[in-house]
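For this view, one protein chain was removed and the others were kept in their places.
Labels run A, B and C following the written order; every chain starts at residue 1.
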Amino acid sequence: MITPPEISWLAIAPDLALTLGAALVLLVDVQWKPVARVHAWVSGVTVAVAAGLTVAQWIQAAPADALAFSGLITMDGFAIFTRLVLIAATALGLAAGWRFVAGLGRRGAEAIALVLLATSGFSLMVASNNLVMMFMGLEVGSIALYVVAGLARERRESEEAAIKYFLLGSFASAIFIYGVALIYAGTGQFEIVGIRDLLAGFVVSSPAVIYIGVGLVVVGLAFKVSAAPFHAWAPDVYQGAPAGLVGYMATVAKVAGFAAIARILLTGVLDLSGSWLPVVAGISVVSMLLGSVLALVQGDVRRLLAYSGVSHAGFIMTGVVGGATDAVLFYLAIYAIQLIGAFAVVAVVAGPDAAGSSIDQYRGLGRRSPLLAGAFTVILLGMGGLPVTSGFVAKFGVFTGAWAEGYEWLVIVAVVATVVALAFYIRVIVVMYMDEAQEEGTLRIGPERWVLVLAVAATILWGIFPASLLDLAADALPI
Amino acid sequence: MLTALVLLPVVAAIVVMLVPGGRREVHLPLGIALSIFPLALAGYLFWVFEPAAGFQYVDRVTWYEPWGIDWHLGVDGISLPMVVLTTLLVPIALAASTSIDRRIKEFVVYTLFLEAGLIGAFLSLDLFLFFVFFEAMLIPMYFIIGIWGSERRIYAAMKFLIYTAFGSALMLAAIIGLALTHVDQTGSASFALSDLAALDLSVGAERLFFAAFAIAFAIKVPLFPFHTWLPDAHVEAPTAGSVLLAAVLLKLGTYGLLRFNMALFPEASVDAIPIMAILAVIGIIYGAVVAIVQPDLKKLVAYSSVSHLGFIVLGTFALTSGGLQGAVIQNVNHGLTTGALFLLVGMIYDRRHTKKIADFGGLQKTVPLLAGFFLFMTFASIGLPGLNGFIGEFLVLMGSFPALPSLTVIAALGVVLAAIYLLWAYERVFTGVPDKDENKALSDLSAREIALLAPLAALIVVIGIYPGLLLDKITPSTEAVIDHVVEQTDFVVPEPGRIADVHVAGDEG
Amino acid sequence: MVDVGWYMALAAALFLIGALGMLLRRNALVMFMCIELMLNAVNLTLISAGRALNDLDGQVAVFFILVVAAAEVVVGLAIIVAIFRRRATASVDELSELRG
Partner (left out) sequence: MIDLLWLVIALPLGGAAFLHFFGRYVREPLSGWLASAAIGTAFFIAAIAAVPFFQGEAEPSTIPIWEWMPALGANFELLWDPLAALMTLVVTGVGTLIHVFAIGYMHGDERFHRFFTNLNLFAASMLTLVLAGNYAMLFLGWELVGLCSYLLIGFWHTRPTAAAAAKKAFVVNRIGDLGFMIGLMVVFATFSTFSYSGIFERAGEELTGGLATAIGLLFLVGAAGKSAQIPLYVWLPDAMEGPTPVSALIHAATMVTAGVYVIARSAPIYEFTPFASTVVASVGALTAIWAASIALAQRDIKKVLAYSTISQLGFMFLAVGATAYVAGIFHLMTHAFFKALLFLGAGSVIHAMSDEQDMHRMGGLFRKMPVTAVTMAIGALALAGIPPLAGFWSKDEILAADFARGGWFYFLWIIGLITALLTAFYITRLWVLVFLGEPRWEEKAHPHESPRVMTLPLIALAALSFVGGLVNTPFRLTLEHFLEPSFEGVHIQHATDDWLTLAILAGLSILAAAAGAGAGYLAYRRPPERWRRFEDSFEPLWGTWEQAYGVDDLYGLTLVTPGRRLAEAAAFSFDAGVVDGAVNGVGRVVRGMGDWIRPLQTGFVRNYGVLFLAGAVVVVAWLVAGGS
């Protein structure tokens, strides 16, 4: 006898808003074929509404009714915080990619709709307490992104990026869902909370199938966050996909992926931490080292950022190891803004729909357009985790977490990795300031301007006064 | 007051930033003028400083409560001289940079930020805060070397940044570890130096943490064998860069060893005395020997720094009154003399556009004033009594001998070697008949350049004749360090290691 | 009555076959089909697991997955077709310009 689930609209309101917004964009487009500005308004309003609803959740949410739809969806602070990050990323991403979107002409509406849909999918994912639900969100988001990757249709690289992303992505999804199935087979549960309670009940060791399941789930998500050795797609996609939207793609996938990882590992199977901690730590180490070392030898800024993303995945993993959800959330928020900012710069320098962005394009940027170069410098230093930037606070947080968990060696590896990482961020700065200008001509900059302003502000202000964001993250605990 | 001292340069930097246009005739003078304010404030601080009062003018504002990090500044006899030195040298370094022809605005801004970072690092009493300053100042220095340096500037800047960053990375790990230990032992998080110094660490942990800190600082000092970034950095850096690097930045290393390693890990410090002392002595001799044959004037001075800073580390780890006083005052002395030497090399470079010793000869004939100043600084650096260098070295040697006799004797060799490499360099550069035409038509020091060197020279003499000026401020703090070590460990200060012993003896005599 | 374990084993086998196919075949279309195969292996697992636990959730989940699979087909085919149009081949090995 199936009991009909009770409805709690607020729980899914933001996702609904985004979905409807996407639909609205398409309808408006079909109906009136308006200028891009209209789309800007529609999407802007949509994002604003979604944000507002999320804030409403924050205000209204209480642990008691955190669970909605008989446990499918949760409204815990963790979900809300990540949702906010996702929505912010959407807004920034659209701003950063706007010149690209506008350049698409008729297909611009599609792009916007896809972005909104992707966000709604991922925001569903971060909010879902049910693994199948999570899978749904994951797929909605991912599939939308596959298409975004291929939006610059007239460019071969874009196609290649799309197909690679698509094949490997769905491969990963399949593995993820198989893991879910195995966990289900082992526990009879899809609900993360349920799994937690169940595992708490196990007196003897739980069946191996669960471990296999957890492993596969972790692998599937590790792919989404481009943690080594599941990162191979990232550089190619970052390089091939349209510059304007790469930042957005990379960011939301990582945020949602890590949210899911944190939720599953730290809530669902925390009792099994004895066995998964070393594995995650291992992934973290491989990611940090591989990412940093490979980034060191890249000649293309977008690939460089991709590999740096791999190493960042590793750093965030240390936070997961430390079980410091607040630190992880802080890191995600900061990194999201910085990454979109970085790609906004790329979009300006290389052009919104260009493929790749050779480091030579940045020679003498410091002379050509000081402000742009300055912003990029701040962002890169933030990513490098130098003090006075929020990046340092973020790294400090996750490292502290890991050390507290007894993973001193991991922290030591991590700090060494940061030095290597610093080396390649600095390389870009060197090229910008210390080489004589090669490229000439002024750069056209659109709404990216605002993205950069925000990114720089976030990097410096939260670097000096991190308390505001840290408190927020500290409250945003998973159920 | 201290907060103001840290923020003044920042404000100055921002002001300079806001001034539009890239014309040096605006920015450089403005920068110099603004950098006088910190100097004035530091001078006032020096004036009102109460030697006996320990840490004073403490500013403490909670930064992020859950992590226990504070904006926590305080000054004592060890940091005071360094702060004054910093604020003194920044205007001079700026005023010495008139030969910089491009992007002067950025240059001034970076220098001022650097100053803020340095002052902050010297004043921080919170390890998190200290690390922030310690690491943050790398960036302006990195740009100063990398943008305004000479041919291989990028290589040098990169090496400087990565090398030092590596050291501080380890230190960061150690700081985290310490803070968490504090959480375990007290339940509350704190990065305050005083709190962390009160922890009781297991021998193993203490040694590891000590090593992490020590490596970070040893790279900064730089202690053999971590010194190789220094010559490159110096040779490539512009004059101002070299001056600040040698005079102040390196001191962070020696200062850190004294302030943090001693306070936080007394046990390990005592155990590490042999290692550190041996490295220091190797540095003294090695740096001097290598300096002898350097073909490049700047490199020579750079290696001389390696040698001189060895004395500071030796004195620090001798853990006697004389040793510590010598170490601290030598921090200042080396700052003044080597800073001045780099200024002079810069002035020579501005005239001749070369630093190769072989390109010179007979300059004393053409630029007697410059030669005179150079010789003066040379003797200050050699440690001629009556000048400041002697005070430091003599105190260090006399203070270290009771603790580490054999090493001290070897270290004393450095005094001879210093005479060899510096006087030989002077002989090759300044004496003889100017044979090369380029050397025949050189203009002697301008009034501006004299104005830059004169105050340094004056201070060198004053400290040499009346070191009490500084020692009175320093001594209580250095004594406090020894007391701390003694009560934390079973370390016994060798006779006659303490002022007490000395005075007793003195009274008898 | 065959033991559920066997269904599971079969599913696992199918999943592996799919995975290996994904790695061995060149044709994007075939690779995609392999992924579909993997998804169906998942479905089989869920059904049998649900049967074993006589719990409906597993069987319900299958529908969701089918839907997702369908969606993937749509997008996937679109991309593949687009590529085929331009390069007259669906071999993924042709698509290796981005590397390093």
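Here is the rule we go by: a residue touches a chain if its C-beta (ideal position, glycine included) is under 8 Å from a C-beta of that chain, and two chains touch if they have at least 3 such contacts.
Note that the coordinates shown come from a computational prediction; the quantities given were computed from them, not determined experimentally.
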Which of the chains on display does the removed chain touch in the whole complex?
-> A, B, C
Which of A:Thr74, A:Thr119, A:Ser142 or A:Ser206 contacts the chain that the document leaves out = A:Ser206
Thinking of the whole complex, not just what is shown, which of A:Leu94, A:Leu151 or A:Ile175 touches the missing chain?
-> A:Ile175
In the full complex, which of B:Ile32, B:Ala412, B:Leu442 or B:Val486 touches the chain missing from this view?
-> B:Ala412
Positions on chain C where the hidden chain makes contact = 19, 22-24, 26, 31, 92-93, 95-100
Those residues of chain A which, in the complete complex, touch the missing chain = 163-164, 167-168, 171-172, 175, 205-206, 208, 210-212, 214-216, 218-219, 222-223, 228-230, 232-233, 235-236, 272, 274-276, 278-279, 282-283, 290, 293-297, 420, 423
Which chain B residues would touch the chain omitted from the figure, given the whole complex?
-> 159, 162-163, 224-225, 227-229, 286, 289-290, 292-294, 321-322, 325, 362, 364-365, 379, 384-386, 390-391, 394-395, 397-399, 401-402, 405, 408-409, 412-413, 415-416, 419-420, 423-424, 426-427, 430-433, 465-468, 471, 475, 495-496, 499, 501-506, 508-509
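One rule holds in what follows: only the chains that are shown with their structure count from here on.
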Comparing each chain's Cα average against the average over all protein Cα atoms, the nearest is chain A
CA centre of chain A versus CA centre of chain C: separation in Å?
-> 25
Distance between the centres, which are taken as Cα means, of chain C and chain B, whole angstrom = 65
Would you pick out the residues of chain B that each touch at least 2 other chains?
-> none
Of all residues in chain C, which touch chain A in the complex?
-> 8, 15, 18-19, 22, 28, 31-32, 35, 38-39, 41-42, 45-46, 48-50, 52-53, 55-58, 61, 64-65, 68, 71-72, 75-76, 78-80, 82-83, 86, 92, 95-100
If you look only at chain B, which of its residues touch chain A in the complex?
-> 63-67, 128, 131-133, 135-136, 138-139, 142-143, 146-147, 153-154, 157-158, 161-162, 165-166, 169-170, 172-173, 176-177, 179-180, 183
Which residues of chain A touch chain C in the complex?
-> 2, 132, 135-136, 139, 143, 146-147, 150, 153, 156-157, 159-164, 166-167, 170-171, 173-175, 177-178, 180-182, 184-185, 188, 190, 235-236, 239-240, 298, 303
